[in-house]
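Take this structure first; my questions come after.
Each chain you see keeps its place in the complex, though not every chain is here.
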Amino acid sequence: MRPSGRAPDQMRPITIEPRFTRHAEGSVLIGFGDTKVLVTASVEERVPPFLRGKGQGWVTAEYGMLPRATHTRGSREAAKGKQSGRTQEIQRLIGRSLRAVTDLTVLGERQITLDCDVIQADGGTRTASISGAWVALRLAVDGLLASGKLTADPITQKIAAVSCGIYKGDPVLDLDYDEDSNADADANFVLLENGHIAEAQATAEHATYDEEALLRLLRLARIGCNDIFAAQGRAVA
Amino acid sequence: MRPSGRAPDQMRPITIEPRFTRHAEGSVLIGFGDTKVLVTASVEERVPPFLRGKGQGWVTAEYGMLPRATHTRGSREAAKGKQSGRTQEIQRLIGRSLRAVTDLTVLGERQITLDCDVIQADGGTRTASISGAWVALRLAVDGLLASGKLTADPITQKIAAVSCGIYKGDPVLDLDYDEDSNADADANFVLLENGHIAEAQATAEHATYDEEALLRLLRLARIGCNDIFAAQGRAVA
């Protein structure tokens, strides 16, 4: 029995509010239950130094958590003067995932930065970030297409992410904080709408797992991502 | 004529959504027009080292701006590894202002941290932060009173803040970004509901000003703060 009463393969309610803020070229407030992440997509007509003159663009991400997004207040990374290893690991994952569905040559010599800021945390902030980032990116690219700055669409397909894990011996989908902090193993999958995998990460926390468990977690992730793909589609319709 | 068509002594719409997030002891999303700041109040049952054993509490603030709160993306302070002078100046101002209406001895040996994070910026982020912080503080203290952790109310009265400035030669209230970036002088006043002043700051940007102008700016600030006091009252009713 899950603390929330959900079925093992049941996502929390997915909410997507596109255009949540007005300055960014794309923006969205995405919610997986009580997890709320604000994602903005910022377009800049320049690329980072390592790409200058190579005829391609770049998609990157930054991630942050407001100090009181969590149950107890965490210290502000700007005040501490550095980003934690966790933060860096997450923002590298988000950027890598979105690049997996972007044709950087079609994007041209411009950079899109996806800022994912967690307003409220209840497990799954990185997967909500990736799923919301696709919406923000889609909106920003739609603007570039509408304005004629782009004539072809660099986004190749939808991408979404969801966590799952072994909780009290059973594989469950979309861990909330209560489950996440007690899971034997947790996993994050980043999946494409065509079924391909962009990223699979499954980590033993309190108990190692076997191949069968890995496959069951992947099956759950497919169920969750399908829900997310549908919500993304409605949001950008 | 103001870019927004407002009268010189007219505030932008003030919106206050109390309890915007669920983990913090107090939280609010405050809007002055398109400026939106999320303020959370976090209660901790300990005080900073310089106050240990002194029988009093502390109220402090931190301030941040999401990278794409602004028209063009700013760099993330956590990634740069330090907070700007502007950020530090603002968070010192917010903390000082809220302490001006808090009896720290009545608060007892606990600390309340007010995190002010700008979701969207259109001028006046520091004054919206102060005005919202009072609401978050009020809600947090109400919780302490309700739970019996506090038996007397440490908040002595309401406090609010508003910007004003000399725009195209005329004193105007509550500058938005268009006005703020072109003002000859701008000022921030932090006022108490009883009419007293907690902080007055008036800075020549493109032209110095005379004593008469300073007084006219203060009069405008009184008008604006009265509107804010009313909105604060409704929010915590």
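Brief remarks follow.
Order of writing sets the chain letters: A and B. Residues in each chain are counted from 1.
Here is the rule we use: a contact is a pair of C-beta atoms (placed from the backbone, for glycine too) under 8 Å apart; a residue touches a chain by one contact, two chains touch by 3 or more.
Since the structure is predicted, the reported quantities are computational estimates derived from the model, not experimental observations.
Total copies of the shared sequence across the full complex, per this structure file: 6, with 2 shown.
Here is the rule we go by: only the chains that are shown with their structure count from here on.
Note: centroid distance subunit A to subunit B, computed from Cα atoms, is 32 Å.
Per the touch definition, subunit A reaches subunit B in the complex via residues 21-24, 27, 34, 36, 38, 40, 42, 44, 62, 64, 66-73, 76-83, 87, 113, 115, 117, 119-121.
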